[in-house]
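A single protein chain has been omitted from the complex, and every remaining protein chain is retained in its original position.
Every chain is named by a letter (A, B and C) in the order it is written, and numbering of its residues begins at 1.
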Amino acid sequence: MKEQTPLLIMEGITKEFPGVKALTDVQLNLYPGEVHALMGENGAGKSTLIKVLTGVYTFDEGSVTLDGKSIRITSPLEAQNLGISTVYQEVNLCTNLTVAENIFIGREIIKRGRLDWKEMNKQAKELLKTRLNLDIDVTKLLSFYSVAIQQMIAIARSLQISAKVLILDEPTSSLDQNEVNQLFDVIRKLKKEGLAIIFVSHFLDQIYEITDRLTVLRNGEWIGEFKTNEIERLELVSKMIGKDLNELKSGERRTSNKAFERKRPFLQGKNISKKGKIAPFDMDIQEGEIVGLAGLLGSGRTELARLLFGADKADTGEIKINGSMANLASPKQAISNGIAFCSENRKTEGIIGDLTIRENMILAMQGLQGWFKYIPRKRQIEIADEYIKLLNINPPNPEQLIKNLSGGNQQKVLLARWLITNPKLLILDEPTRGIDVGAKAEIQKLMLSLSKEGMSVLFVSSEIEEVLRTCRKIAVLRDHKKVYEFENDQQITQKDIMKAMAGGMT
Amino acid sequence: MTKGFQLDSKHLPLAATIGLFIVMFLFGSLRYTGFFSTQVFLNLFIDNAFLIVVAVGMTFVILSGGIDLSVGSIIALTSMVAASLTMNAQLSPALVIPLSLLVGTVLGFSMGCLIHYFNLQPFIVTLAGMFLARGLCYLINVESITINNEFFSFMASTRIPVGGGNFISISVIIALLVVVAAIFVAHFTKFGRNVYALGGSEQSALLMGLPVGKTKILIYTVSGFCSSLAGLIFTFYMLSGYGLHANGLELDTIAAVVIGGTLLTGGAGYVAGSVVGVLILGIIQTVIVFEGTLSSWWTKIAIGGLLLLFIVLQRVIVARSKTTQTSIASH
Amino acid sequence: SSSGTGGQTDSSSSNGAGKSSDKLVIGFSQVGAESEWRTANTKSMQNAIKDAGHELKFSDAQQKQENQIKALRSFIAQKVDAIVFSPVVETGFETVLQEAKDAKIPVFLADRAVDIKDDSLWVTFLGSDFIEEGRKAANWLVEETADTEGDVNIVELQGTVGSAPAIDRKEGFEEVIKDHPNMKIIKSQTGDFTRAKGKEVMEAFLKSDGENIDVLYSHNDDMAIGAIQAIEEYGLKPGKDIKIIGVDAVRGAFEAMAAGKMNVTVECNPLFGPQMVDLIEAHLAGEEIPKRVAVEESMYTMDQAEELLPTREY
Partner (left out) sequence: MMKSKLFWPIVVLLIILLINLFFDKNFFTIEVKNGYLTGSLIDILNRGAPLLLVSIGMTLVIATKGVDLGVGSVIAMAGAVGAMTVSGANGDSLVPLFTAIAFVIAISILTGIWNGVLVSRIGVQPIVATLILMVAGRGIAQLITDGQIMTVYYDPYTFIGGGHLLMLPFSIFIVAAMLVIASFLTRKTAMGLFIESVGTNPEASRLSGINSKNILLMVYVFSGICAGIGGLILSSNVASADGNNAGLWYELDAILAVVIGGTSLNGGRFYLMGTVIGALIIQSLTTTIYSIGIAPEINLVVKAIVVLIVCLLQSPEFRKKVFGVFNMKQTEKKSKNEGVSIS
């Protein structure tokens, strides 16, 4: 495709936020019929570049050329009209509207001067079915569905626009394999149709599977543009973060579990259930044990986790902590029992947007201490700095508002919030969502070392491979029911788990 | 009612409100002679026609997550303008009506612009609008102006029989038309859906490429227009313009809308609900009057009490059935 | 009660005449309870009706005309024998009064008039004449300052902007003093008929004009009482350094006058309940009664205050 001229050219793009230089002299060339990856650590500037392109932010310097015409887009609406269709990083839909409305709003079908809901529902349903083979009730409110489903819907919306350029900012962050495959089929089709696609993801496999070329950013600077099949993984990673990491490849699989010998159980759940959410299940978690939860979309992993944390009230069942009855009716009680829960839904259940990194970090800790024992400011800053270093959060300024952080950095702050309470059981629902390779490795290491110190972890992840690497025991959920529990010994393979998830064995 | 396929849980607050209204009406009928009559029921509409119209406008504002405190004053201003134009300037109603309708529309539009372009908080902008409109009334005239003009008297006194010796006024017809139009706009036009989206999440609406600015401005313009229309109805009702008309009406309106099941945080609610909300306020007033033994202060306390009764019952009913809702939905 | 069936008749006069002796159902729609005066008026009306052995249907409009109209409508729906009401505003009652007339229910206006051409819509208006009160106040001042040469600087505390008493009391007062060039209203501001505001505004007046204020004309006694406190705190002698004129003649005013802190208050008598009941009975008995009946009112000065104070009911 070299000979043809780029469809979209961004040159010398510079964007500065108060205190943060997000982009400096960044360039991007996008050809029709290619899938172009934006690569970079958390906070590298990927989303900002996209937001600048689609007119969410205005850039300070630089130029954008589309179809040879120089343009300056001032609003997402304008971008759409120019044929740029975008899925932003966080799910940006309206939870108070139905799925169908979310897909069609802005481009409603009008018949005889009125919106034609029948038609729109019909089309929405088949769009999801045919394109993403997702069979859900499109007349339910968006808020009824899990983040993953919401992400699929966001994608569906973007596909529904007839566009020249399709931008996908971490669309796969909380999808699992099947959905990803679905998405990729679609992308390939669109590619054939000559669309230019920008694709952001922290999963290298996905990058190598789907993209043709990639542009690498590091702290807002343009590092280079490469053909995907011409650049080595390690080279790419080192381009992104400046240091190479073999430790990631030499998967730590099982090493941890070798070291692990049974201690006394920390949490014992007996036929816990919640009507319409999850069928009665038992759950034992040993001290220092890392338990994985695997399952397909909407299989009920999050529900299960929420029940153990008291985020939702269980209808039946009892929970023992350290052998003695515990009443986990509310998060507060769960926390005071040494349980922590890092939600998969960082935007609505995680960050407190208007507060600073520091305040977000110490929140849970402070909640535990009650409002009168205020952690002295000096101490707060120490804690914040410590974890900013530990998780290398960027920008490393405790007083930055969290809503101004990049997605991955927000995730790290939330992780810090819970680590600070040093819990006995840490429930992580998709904790590595949107976190770059380096950080992911760090977090996995952290989990393992903490578990050695006796902290148990309940680990929900869409990446089976990640689960296999870190977990000692793996529970599989299907259709809101706990169907299987593996001891994670040498024999278990991804296949077995896949089978269990899909219903191959029982 | 409007969109057949929606979840019951979404209609629930509305259903609860209607139910409570019926209960209240039965209670009144059992307790007071002359209460259980079609006319008493119709009077609810006759006496509250203007409130229904403002409530409709306010519903859009609140659905979008905003608020409009200027409605009461705009009613007063409209009545004042209408009165002075008719009586002092001796203009014909054919001119007076459109001019007075312009009053609120222009005010609303300007407030909308202030809110959008300088992104100011609706509460404050409309509060300023409230002061301004009242102030302008006094600039026109501190005294009340009686209107004696055939057209206005006609609008005021014409009774449309609805059988059984019962009647309604022209204003009621206007109000009902407005309601129907509003329901259509809310559910079957782009604008309507944009309003809901805006209330759901302004940021998302923006990123989804919806015309946030236009919608916002239009919303406050609509509300302003409704206020002016209500102002005219009020003028028909009072046959006078007066600076102190509709004092504190904004709170009644907001109350009506919220009782009608609309969330002040925006994004959820129904126009029809607001109508029921108005009727509920109206019936509270009626019951108080029929009680006829309450001293001035007990009147206030009773109104508060009945409000409480409604809201708490409503909450309880809704909460009861919400328990089956999905955890993610509840927040 | 007789209300259920009572009204359903063809000619009101015959039925009215029949009823005049026995128990009547009287609907009374009051403006609100915005002032002491109003409360006294309400009490007087309620007691009078009860004492005469009639049934009272009372409704408080909370200062809202729309409420008042609702109240009148429901009185009609309840088919009361007579309606008494004090309009929130003079204007805008045609429609509902017409309905009352059609239902053959006689309407009696209390305290405030309505401004409607067709005076067949109501039987009579019993109440004070606010303009006259303004004149009385001014006349007193004219006599009082007859022998002072030089300017008389007056500050005025108005009632609620736009309210009938405020407008009329201002009008009446100005009407008189305009013939006396030496009398100047140097400041005029609303005090919303309340003590707190009266005090606050007076403070501001004193700040800006201080010593050269000679007279305070306050549209009601409450504001005057508030102002008196302000004057004292400012270090002047109310009643001496600054002459103080109030309207209403509430007890508070008499206390102030007895203490020599206030010079005069123009009575605006709220206690016309019995008078009203007599009118109603008379009308229903078929007697002819005038369209306008004035409440007998006078004016009280410092020197009378002492002995009258105990006799004041409000």
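Methods note: contacts are C-beta pairs under 8 Å (C-beta built on N, C-alpha and C of every residue); 3 or more make two chains touch, one makes a residue touch a chain.
Fair warning: this is a prediction, and the values are worked out from it, not measured in the lab.
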Visible contact partners (per top-of-document touch definition) of the missing chain | A, B, C
Among A:Ala279, A:Leu355 or A:Ala441, single out the residue that touches the unshown chain.
-> A:Leu355
Kindly state which of the options C:Ser29, C:Ser44 or C:Gln158 is in contact with the chain not pictured.
-> C:Gln158
Residue among C:Gln189, C:Gln275 or C:Gln304 touching the omitted chain = C:Gln189
So that we can see where the missing chain sits, which residues of chain C does it touch?
-> 32-36, 39, 42, 158, 161, 187-190, 192-196, 199-201, 203-205, 207-208, 222, 225-226, 229, 233, 235, 252, 255
For chain B, which residues touch the unseen chain?
-> 69, 114, 117-121, 123-125, 127-132, 134-136, 138-139, 142, 201-204, 206-207, 251, 254-255, 258-259, 263-264, 295-305, 307-308, 311-312, 315, 319, 331
Omitted-chain footprint on chain A covers residues 16-18, 56-58, 309, 311, 330-332, 334-336, 341, 343, 348-355, 359, 362-364, 366-375, 403-404, 417
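Note that in this section only the chains that are shown with their structure count from here on.
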Considering only which chains touch which, how would you classify the arrangement: line, ring, star, complete or other?
-> line
In terms of Cα-based centroids, which chain occupies the most central position?
-> B
Chain-centre distance (mean CA atoms) for chain B and chain C, in whole Å, is 33
Intercentroid distance (Cα basis), chain C paired with chain A, Å = 72
The distance between the C-alpha centres of chain A and chain B, rounded to whole Å, is 44
Could you list the positions in chain A whose residues touch two or more of the other chains?
-> none
Which residues belonging to chain C are in contact with no fewer than two other chains?
-> none
Across the complex, what residues on chain C touch chain B?
-> 1, 3-4, 27, 30, 32-33, 39, 42, 56-60, 62-67, 69-71, 73-75, 77-79, 89-92, 94-95, 98, 115-117, 160-163, 167
Complex contacts: residues of chain B adjacent to chain A | 3, 5-7, 10, 184, 187-190, 193-194, 196-197, 199-201, 203-211, 267-268, 324, 326-329, 331
Along chain B, where are the residues that touch chain C in the complex?
-> 32-35, 37, 39-40, 43, 46-47, 50, 137-138, 142-146, 148, 153, 156-157, 234, 237-240, 242-248, 282, 285-286, 288-290, 292-297, 299-300
